[in-house]
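The complex appears here minus one protein chain, its other protein chains still in place.
Chain nomenclature is as follows: A and B, assigned in order of appearance, with residue numbering initiated at 1 for each chain independently.
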Amino acid sequence: MNLTRRGYAVVALVVVGEVFALAFGAQALNAIVAPVLVALLGAVVQVHRADEPTVDRSAVSPGFPGDTREVSVVADGRGVATLADGAADGLVAEGASDETTLPTELGYTVTLAERGRHKLGPLAVTVSDVLGLVERRFDTRVTTNVLVYPSVHQLAGRERILEKVLDRDAVERQEFDALREYVPGDPLRDVHWKSTAKDPEEMYVTEFADRRIEDSVVIAASCESGYADEMATAAASLAVMALDVDVAVEVRAPSGRVPVGSGIDHRDEVLKLLALTRAGRPAGDATDDVDLQVHADAGGVTLSVGTTTHTIEELTVSRANPLADREVTG
Amino acid sequence: MSAGGESASARARAETRSQFEAAVGAVDRPRALAMTGVVVLVVSSLSVMYRLVDITGQPAVLLLEVAVTLAAATVLSRSMRVRTASVLAAGLFALGLVLYVYSLPRQPPLGPLVTDAVALVTGRSLLQVANVDLWVLGVAPGPLFLTWYLSLRRHYVSAALVGGATLTFLVLTGDAGSVTALLGVVGGVTAIGVGDIEQRGDDIGTAEPLAVLLALMILLPTFATVVPGGPSGSTVGLSTFQEGGTGGAGTVEASLVDAGDQIGVQGNISLSPEARFRVRASSESYWQVGSFDRYTGDGWVRTGESRGYGGDRLEGPPGQSRPISQRVTAVDSLSIVPAAWRPVSGSGAGFDQVSVTTEDGFALGGTLSAGDSYTVQSQAPVADAETLRSAGDDYPEDVESRYTRIPSSTPDRLAERTARITQNADNAYDTARVIERWLENNKEYSLDVDRPDGNVADSFLFEMEAGYCTYFATTMVTMLRSQDIPARLAVGYTPGERVDRDEWVVRGYDAHAWVQVYFPDVGWVRFDPTPAAPRQEAERSELAEAREQNRTDVDLNDTGGGEWTPTATATPAPLTPSDEQAGPPVDDPGGPPTITTRPDDVAPGVLDRVEGSNATAANVTTAGTTGAASAGGGGIDLPSREEATLLGIAAFGLVLGIRRLGAARRLYRVIWVRYQPRSDPPTDAERAYERLEYVLERRYRPRRPGETPRQYLAAVGADERANTVALIRERARYAGEVTREEADRAVDLVDELVAG
Partner (left out) sequence: MTDSDTDTRLSGRQKSTAEDADAARDVVTSVVDNVEQVIVGHHDEVEHILTALLGRGHVLLEDVPGVGKTMLARSVAQSFDGTFKRVQFTPDLLPSDVTGVNVYNQKTETFEFRPGPVFANVVLGDEINRAPPKTQSALLEAMEERQVSVDGDTHEVPQPYTVIATQNTVERDRTYQLPMAELDRFMKKLRLGYPERGEETDMLDRVVGSHPIETLSPVVTLENFRKARETAAGVTVDESVRDYVTRLAQYTRRHAELGASPRGTIAALRAAQGRAILDGREYVIPDDIQTEATVVFPHRIRTESAESTPRAIVDEALEAVPVE
């Protein structure tokens, strides 16, 4: 708790008033000095009694660099307060401060700037009395995480990139996995005639082991230190391109991997992995089944498809986010 | 991290506000309230200024000036920049001061001007300044313009500072009283606090804590003085608003003689029988201590600065005069120089620090102790009735301008009545005699008086039946002045107890106020409209009582033995022409007053001219050198209005404060939980449940927000009855079905639970 500029001025006024009264005895000065002193004491009491405000910030859905989100912070409490919400590097908050009376809702816009997971908050609340003589700062603790995906660019040459994959022999040997009894509703084509023929009473069906889905690609991403953003963008752009044509995608990045899958939720998983990944190489050394290898370093970002190598530059049609017009989440 | 610009919520609020304003026509409540605060602050200063101009000039001019200034500020607030306005205001202020200085008959050099300014700030009342009405007119516009301009530009803190500085200056000079000052503070604080609200864009409801604070600011200082005060040690609070100021009757002496440069007319008063000094003089006289030229409506002020006394001979009366020499010996400590009018020279104890006032009297710088003595030579004007009647009305200019002014707010009826009473008198002397006798005959003497609210003279003349010397004298002077006859109030002592042929012992109760009227080529002539007999009566009883109590400071060796009586017919030594004569000797101690007859009785009946025996008691709040302004000394002549406003604000804030504490709600709850008025079944069931929850809350703990009633009751282990009530209410609320019987049952069960 400390005096504001006004508070110091008031104290000076009181002191000067006392001096004058002592020296020259202006009695009505009491009518000025005493109430002002009461105001000062009242201010101290009011601010001293103020409790730390409770803070509730809305969640922020993930997005791409350049996206904006509306944030709402509700601060509960009493009295006059100045609010300022913090934003980590990687986020740009606009209008995240206000001077008003509690309880209040502070609404502002935050722009997602850099890939990664960044913190919004904590909210700094400075409570003061009605006259602004005394103030007290509370550093609340509630923070909110914001996930920023890597930028996604529009790539060309989809057929060329994916043809190698799609050309793969679609017919794989079915692996025989297990036999079980027929249950009404099982498709007839799964009936294992051989076993059924042997048993007059029971029908048997094969239970297949899950095999690789044909239409899928494995994307592996690696980079030198400091080039993780470029790597992530390249890998994300490729994944989005593939998923757009219903090709399932598995992504292996230095920080982890997302198993093969498709769909919007799966795409978000991939984006999340690439949002958080650091620089380096994927763990493990299974590189045989990698279809698309992305590598970023000082020389640029390259994509290797089989034996052919392209630069991402030459493949990039536009830096505009191809997902911009669609729902990003859900 | 970067954050900047106006937040979305502030923008949204501003948008809503502008829409609201457009709809309601720019009536923005916080702004209106903040401006009201500024208005109150400005009015408090202006009320003081108005009073000053009322006493000394034409208040209508001030009002006009104020109107023009406010209009100009309003118009210019849209276009002029702050810096320009500040420069303009400063310029106006400087110009006003310069014009004032040039309006003075003699332009003093810079040095004394600065010292005067300092003196003002350290306690000298503006009423003592010459041409103070011109001073006010010059000085008022600058700060007023700036204050109003700033508040229109929403710089409320700056506006409050400028307005507050003006008010503080008036407080320092002692012309603004406590109530006025407090009102101004309330206005300024409101402006600042609500101004902040307006700038933040909050709504008016957030001003509630401010209202509570204002209530505390108004009421708490009642109980504690924060600033060292004068000898009265008065607090700001309501006690000073009572009549009499210091809350208890002072003495006449204190109110008149010790008062210094200002006196205020008070209420109840008393007499003090202590012996003060003894005088050995060549003839009996009223021992004058001082006189006052400026009547404020509720008191008197002596304008101007005293000058030093070098020991040389001062000017005497313009006409014929006779000398009186006197030797004054202090019996008690003395800080005055009582002497017959008009003193021309003096020496002795204390005369190294003596000064000569603007009223041509001596004033003591220090204090004499018992036993100290000094001598004074006086020259008393001599003229008979004929001379006085034919003195004419060719008054010297400075006498006329100084001694014929009464406040502009004095009701006209006073002049009209005076004219009627004196319609048969065609000269100043007869007019004075008529007024003097009229007052003696038509007003009673009393020490027990309710101080009037308005103009003292007007009230005494038309509304009061009785008063003491200050009232009589003030009224007579005012009545004379209303007929353009120069007159002034004189204070001092009546002769006292004559213990020897040429020696008198003067007591506290001999302090008195009387009238002096100026006659061309004669000088100041004494009149005394206070009835003599009642005063002497009061004096006598006071003395007797003191003697009974064996007080030691009342009698000296030679007192109490009865009035000295001259062995032979004493040569009349009139202070005034042949009217003053030592009357027939009294034959008992403190006997009937000596009676003087005048040669020309203007009216039948006897004019009782009693030798200095007006026992008057006038309480005066201490003022002047002690620097304490009287409670009634500030603001317009209506302190009750200001007090009422303050009390109103305080009451409002208190009510809000009590509400905030929830004390009222809690009190209400105590009753509410015990008794439930009946209504329709759903309402009854709901209320019964609310009471149940309240009871459980007090007994165990409150229900948590996310806790359903069933969970809550289970958690606190409420008994069967509680569960029944909850169930009934559940059906009522969620199924919408409840019978009369069920509702009654619920209420009864809760009654049981509340009791047990």
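Annotations for the structure displayed:
One rule holds in what follows: contacts are C-beta pairs under 8 Å (C-beta built on N, C-alpha and C of every residue); 3 or more make two chains touch, one makes a residue touch a chain.
Predicted model only: the values in this text are computed from it and were never measured.
When the full complex is examined, the chain removed from view is found to touch A, B.
The chain omitted from view is touched by exactly one of A:Thr4, A:Thr82 or A:Ser262, namely A:Ser262.
For the chain left out of this panel, the touching residue among A:Asn145, A:Thr287 or A:Ser318 is A:Asn145. Contact with the chain not shown here comes from a single listed residue; of A:Val19, A:Val45 or A:Ala59, that residue is A:Ala59.
Remark: the omitted chain is touched by one listed residue; of B:Pro109, B:Gly205 or B:Pro705 this is B:Pro705. Touch with the hidden chain on the side of chain B covers residues 704-711, 730-731, 733-736. Although one chain is hidden here, its contacts on chain A can still be listed: residues 56, 58-62, 72, 145, 147, 183-187, 190, 208, 210-211, 213, 248, 259-266, 272, 329-330.
Here is the rule we use: only the chains that are shown with their structure count from here on.
Note: centroid distance chain A to chain B, computed from Cα atoms, is 71 Å.
Those residues of chain B whose C-beta lies close enough to touch chain A in the complex are 1-12, 122-123, 157, 167-168, 171-172, 174, 176-182, 184-186, 189, 192-193, 196-197, 200-202, 206-207, 209-210, 213, 216-218, 220-221, 224-230, 232, 234-236, 626-629, 634. The residues of chain A lying in touch with chain B in their complex are 6, 17-18, 20-39, 42, 46, 70, 79-80, 84-89, 91-101, 104-109, 129-132.
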